[in-house]
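Showing chain A:
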Amino acid sequence: MKVALFTSCMLDLMFPKVGQDMVDVLERLGCTIQVPSDQICCGQPTYNSGYVEASWPVLHNQIDAFADVDCDYIVSPVGSCTGILKEYPTLLEDDPTDPDGYYMKQAKILAAKTYEFSQFIWRVLGIADCGAQLDGVATYHRSCHMTRILGERETPFWLLEHVNGLEMRPLNGLQYCCGFGGTFSVKEPSISQLMVTEKVENIEKTGAEILVSCDPGCLMNIGGRFNRLGKPIKIMHLAEVLNTNVDPSRIRKVSEVPAPTPAPAEVDLS
Partner candidate 1 sequence: MTIINREKFLNHLADRLDQPRHQLAQHPYQPISDLPQTTLADQTPAELLATAKTHSEKIPVTFVTTAKAQLGAQLTTLIQERGGGPVLLPTTKAFEQFQLTAWQQSLAETQQVDYWQAENGRAANLKLAENANLSISFADFLLAESGTITVSSGAGQGRAFHFLPQHYISVVPQSRIVPRSTQAIAWYDDEIKAGRLGSSAIHFITGPSNSGDIEMHLVTGVHGPLDVVYVVVTDC
Partner candidate 2 sequence: MGLKTSTKPFEERIAAAAADKFATASIAQSQDAQYVKREGARSELGHWQEWRKIGQSIRQHAINYLPDYLEEFSDHVDQRGGSVFFAQTPAEANTYILNILKEQESRHVVKSKSMVTSELDLDQKIQALPDTTVLETDLAEFILQEDDWDEPSHIVFPALHKNRDQVKAEFEKIGYVGDNDPEKLARFARHYLRERFLEADVGITGCNFAIADNGMINLNTNEGNADLVDSIPETQIVVMGMERIVPSMKEAEIMDNLLARSAVGQRLTTYVTFAGPKAQDEADGPTNFHVVILDNNRSEALGTEFQEILQCIRCGACLNVCPVYRHLGGHGYGSLYPGPVGAVLSPILGGYEQFGELPFASSLCGACTETCPVLIPLHPLLIKHREVETDRLKMMHGFKDTQMKIVGKATASPFLFKMGLQFKHFGMQAFTKHQTPTALNFFAYQGAMIKNGPGLIKGWTDVRDLPQPPKHKDDFRVWFEHHQANQGGATK
């Protein structure tokens, strides 16, 4: 299966190891990986800040970077960027710089074959257990864009359920934004601070030593706040977890394991 990675600027700028682990995991599961070199960014930093005119070239570049790539799927380690890429056809409806609809057409093709890392593994590859082993207590931060724009609430929890030795603790206030919000975090630091501080408190209350997420932006925000407050935490992207102490003989398909536990409710209902 031919997979093109949609790396995201976040990964390219800050988190190389997440990319490496993601490549390892996907190759182990039988994928052939390529990384289109002209890709940069999904366009959210400018688009979401209201610099919409300046964003059309960013979207076009991203589309061009993938247009001629011979691949079955595009997979990204960032829930948020994946969600936006899937929304490209909606955003481009307002694009005055695409009069003949070329980018719209390409965007629809790209959107249809793009998946976020965890959903690709579970829903496309049909793999439930990646064979990883990680001893520790962890909690998972569910990102807003991955849940609400991409609509994926389940696959990270299901994959984590099959990591040997990992105890997952429920996180209260799971549905609340961590205060990252892309440029929001630099534009409105004082509001963002209140949000991320509450997130840190909720994570602390779980007693977890490891914070897992599928969005490097959120991890950078929460991890940065933990460090600023001098509080201990280990930050891990799901790809890093799934590439820890792997025993390939343990890899299991979705069809070979019991039905997964429903993804957690967003508020502690007790």
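Selection rule: all candidates are chains of the complex that A comes from, given by their letters.
Basically, contacts are C-beta pairs under 8 Å (C-beta built on N, C-alpha and C of every residue); 3 or more make two chains touch, one makes a residue touch a chain; residues count from 1.
A quick note: this is a predicted structure, and the numbers were derived from the prediction, not measured.
Undergrad: My understanding is that every option belongs to the complex but just one is in contact with chain A. Which one, out of 1 or 2?
TA: 2
Undergrad: Under the definition above, what is the set of chain A residues touching candidate 2 in their complex?
TA: Residues in contact with candidate 2: 7, 9, 11-16, 18-20, 23, 32-41, 43, 45-55, 57-58, 60-61, 65, 69, 144-145, 148-149, 173, 175-177, 179-196, 198, 219-221, 223-236, 240, 266-267, 269.
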